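Got a structure for you, questions after.
Every protein chain of the complex appears in place save one, which is left out.
On to chain A.
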Amino acid sequence: MNLERYTRQTQLKEFGLEAQKKLSEAKVLVIGAGGLGVPALTYLNAMGVGTLGIVDSDVVSLSNLHRQVSYYENEVGESKVSSLIKKLQAQNSATNLIPHHTFLSTENALAIIAAYDVVLDASDNFPTRYLVNDACVILKKPFVYGALHSFEGQVSVFNFEDGPTYRCIFPTMPNPAEIPNCNENGVLGVVPGIIGNLQALEVVKVITGIGEALSGKFLLFDGLSQNYRKINFKKVAGNDAIIHLKDSYEFSCEIGGSAITSQELTELLKKEDLQVIDVRTDAEYQQFHLEEAIHIPLSALERKLEAINYSKDIYVICQSGIRSQKAIQLIGAFKPNATLINVDGGMNKLNRYALR
């Protein structure tokens, strides 16, 4: 460990060489290399965390750049994990950087997380967040939670020193129709930077023991008013008794029906004349759309169910693949025998392949 490099933080009497040594020996896993993961990783790497693992299988897209500030214009379409590791290695050559080119799943979660001391949840969807919680409870690993909604953020430290977990404040996973994500709702570029850095700070506190970790406290940040509010909450009996992951963390409302990826759809469209229903809003549709798409906004779908040709397969697409699931439920309820196919990842993913 190059001591001179960390002088400005080791000279803090509350931190010192002892805390620096703890950082250098720590293994931190960051799940998600997006808006939260990028700033968190940049600072944890700069501060001298010895081992950093990164889990993500996404590629850089143009609409990431306003908030995921380590990715550059010439990297659109490239693997986020590869692009980020290149920069983190140049930033701090002493860090042991471990790429996990995958999304977290019930098959790999326990094996990946087991090798680390602390997890930083920088994911962008509820199934992953509940999977991270349950896997960390099973493996008895603390995890630092951060999540966003437009100008707001939430931060907490879960499962730390016998403290409460994510399920103690939000016991069950909401379904996708009720809570929009960043892709649908939007997020101001700097807000994930603030929340991701608050998470990095909590990781440092968990590792070194300095200060007071946000365990049993739920921080709410509102960027528009610059208000920080902390809610105290307690451990709920039974939430730490998880011994197996659930079979699936997919949304319960997700129909068992079929789905294809955006990339597969583009390939199919080259060969066949498909019926693709785009259920996004007028504004989203105007921005860009597939030539072949029939536009029926989700809000108008119930009134326009007759416009769909039920003798053909029905591919349903939206911006990120969530509203299309809701549309599929609606259409399926109207015509139970219809062949409905969800386009996973929606226009966000398609954009990279077809419209780049």
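Just so we're on the same page, a contact is a pair of C-beta atoms (placed from the backbone, for glycine too) under 8 Å apart; a residue touches a chain by one contact, two chains touch by 3 or more; residues count from 1.
Note that in this section contacts and distances are computed from a predicted model.
This complex has a chain not shown, and the name its UniProt record holds, of "Cobalt ECF transporter T component CbiQ", "Molybdopterin synthase sulfur carrier subunit", "Glycosyl hydrolase" or "Multisubunit sodium/proton antiporter, MrpE subunit", is "Molybdopterin synthase sulfur carrier subunit". In the complete assembly, the contact with the undisplayed chain comes from A:147, out of A:104, A:119, A:147 or A:245.
Only one residue in the set A:93, A:232 or A:311 touches the chain that does not appear here, and it is A:232. From the options A:1, A:139, A:190 or A:220, the residue with contact to the unseen chain in the full assembly is A:220. Within the set A:81, A:169, A:245 or A:317, the residue that contacts the chain not displayed is A:169.
Not every partner is drawn; the one left out touches chain A at residues 32, 34-37, 122-126, 129, 146-150, 152-154, 169-175, 177-182, 185, 187, 192, 218, 220, 222, 224-225, 229-234.
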